[in-house]
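The full complex has more chains than appear here; those shown keep their coordinates.
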Amino acid sequence: MQLSLCTWAEVEAYLARADAIIVPIGSTEQHGPNGLIGTDAICAEAVARGVGAETGALVGPVMSIGMAQHHLAFPGSITLRPSTLIAFVSDYVFSLARHGFRRFMFINGHGGNIAPLSAAFSELYATASLDPSGSVPRLRCTLRNWFDGPEIGRLSRQFYGDKDGSHATASEVALTQFLHPDAIKRVEMPAVTPTRRRFTDALDLRALHPDGRIGSEPSLATPEHGKALYEAAVRECSTAWRSFVQEA
Amino acid sequence: MQLSLCTWAEVEAYLARADAIIVPIGSTEQHGPNGLIGTDAICAEAVARGVGAETGALVGPVMSIGMAQHHLAFPGSITLRPSTLIAFVSDYVFSLARHGFRRFMFINGHGGNIAPLSAAFSELYATASLDPSGSVPRLRCTLRNWFDGPEIGRLSRQFYGDKDGSHATASEVALTQFLHPDAIKRVEMPAVTPTRRRFTDALDLRALHPDGRIGSEPSLATPEHGKALYEAAVRECSTAWRSFVQEA
Amino acid sequence: MQLSLCTWAEVEAYLARADAIIVPIGSTEQHGPNGLIGTDAICAEAVARGVGAETGALVGPVMSIGMAQHHLAFPGSITLRPSTLIAFVSDYVFSLARHGFRRFMFINGHGGNIAPLSAAFSELYATASLDPSGSVPRLRCTLRNWFDGPEIGRLSRQFYGDKDGSHATASEVALTQFLHPDAIKRVEMPAVTPTRRRFTDALDLRALHPDGRIGSEPSLATPEHGKALYEAAVRECSTAWRSFVQEA
């Protein structure tokens, strides 16, 4: 159930029986030689909608732009500064809180979002925590990476061994190939070199990782892998969602 | 050509021949009894992609959340405060400017975005205008409402006479019916009452317009109207795009 | 009745019978070869005070600095960034709201203020709209350009035909000549060239409009025109004010 395809009366009816919503969050950033710039948003949105279909959860609009300052040396990458991301998430969440939403599960497709999104949750909570009157709505936010979870881990190792990497992973490229078979890119690429150290800013990342991959061999990706990964992610995130909404 | 479906190398190639990009911007807000909450984002994104297909323009990710404070008394509506919208647009544009993009056409689906988006352009320009060294990139931003233009105007009058209204319009509902035939809502609704005065905040808008429509009869919308409107919008916005990129 | 010339007890007495106030807003920016840098503030303040005299409205201090980033390539121009203007208007309005003011008519003298001022209104309203408790004061803000209205339009056409232009207009120069006869500047200027396209930042505006005029022939201005325009503006804005305060 997508928020975008509901009328307000349908949302009102949903709120009569539920107070939780899924917010997909991705990024718009380079994903190596054959990965799509929209990979993280595409994956997060698809998995979130899958969870919505499976569990009846309402799914809000995807946050397509995330925190990707480190990819800005590659054309097409877009970042929110962390302070902007915090303001954006605050407005998104407090708007929905006004209607009665109280629980927010962010299904995330991008490692770089984890810290600023957690910081955004703290900023939100701080509004209540600093208010001695207790009149601020009490919210519960959680972040779930679609790519975490044991089943995804097993598939990754089965398909790619130690070559899935940490950015422009074979897994996420496979997932987008399943979702956008018309946008599969055939690109020759050399074996990836091992990661020497953690990157810092955009020029540094590009110096360390000249074609944008970090430890990955996304040429191994196939749409069939993507289908298996997608289904596993939906299963695992659906389980997480069911726990979240029942949490005391 | 969607930015999300490109690799970074494809964007690099695009930048070798062009420095302009389309950014669709919509909103997530109530659209009356039978309109979708995502109407403005859906329409802006579809028209932008249509222009991309027609002209070869690159199309960035849609800004699904706009400035919609006035709709917050209806469940499901989400707003960015104007100051957040300004920060968001700044990050979006300056990220792309770093890669060499210089011209930005925002294809807009929501009247409430016009003022804050124009303010965002001024905020961007001010960075250059306040810089005596002239080292800040010189950008050109423009806003184009898909629903403006003579052909759209003619179709609106032909289909709906004076009943298209100014929010939850029959035109935009028709456009979403064409794009999402599976999400057409059949809802009885009374004749709309005339608008007494301009609304202010969310409670005021709901008091003046109890079911969310402003002067419109969206029950008149059909997917066939939507198709005609879509094609006209793509034609008119494509013409605007071609002028914009050739502007001296 | 000027706020600046009242005691607090007189304001208290005013609030016992009224909850509305006029705020003049102008700009400090180049106005072509013979226009005063303070033109927009001078005109807005004078018209606002005229309305105050005519209707008994209380008139707050003029906001002399507006959003004028596009004029910064001409010496003497000063801008607020839109985000600063929003903060300034918020403080101005919320201060007065604390005393019981609820309706604010901004009499505006500068086109460049329209978008950021509208954005400021939305920022203000959003405070109430995001607050589910409904405890934030409910405000009503409106923007009225002194230069809009049918009578002004007729006079402009009668005096200047199609040569009034859109910046450093003959009308506004005339109005300042009426108000400041001691500051009438005699400057030779060539016929203005037609506007090719919309300007962006400050260097761009100056490149397009080398002496600062946009489509205007302010050498046609006379103090007598100014007097007629002033009186028309006061009449039209007084009518607007009376409607505004009676609005249900």
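The first chain written gets the first letter, and so on, giving A, B and C; residue counts start at 1 in each chain.
Heads up, the rule we're going with is that a contact is a pair of C-beta atoms (placed from the backbone, for glycine too) under 8 Å apart; a residue touches a chain by one contact, two chains touch by 3 or more.
This is a predicted model, so every value here is computed, not measured.
All together, the complex described by this structure holds 6 copies of its single chain type, of which 3 are visible.
Following the convention adopted for this analysis, only the chains that are shown with their structure count from here on.
A separation of 46 Å divides the Cα centre of subunit A from that of subunit C.
Note on chain placement: the centre of subunit B and the centre of subunit C lie 29 Å apart, centres being C-alpha means. Centre-to-centre separation of subunit A and subunit B, using mean CA positions: 25 Å. Residue positions 95, 98 of subunit A are each in touch with at least two other chains. Of all the residues in subunit B, the ones that touch subunit A in their complex are 2-9, 11-12, 15, 28, 30-38, 41-42, 60-62, 64-65, 72, 74-81, 83-84, 87-88, 90-92, 95-96, 98-100, 180, 183, 185, 187, 212. If you check the complex, the residues on subunit C that touch subunit B are 67, 69-70, 72-73, 79, 81-83, 86, 112, 114-116, 118-123, 125-126, 128-130, 134, 138-142, 196-198, 200-204, 247-248. On subunit A, the positions that touch subunit C within their shared complex are 94-95, 97-98, 135, 137.
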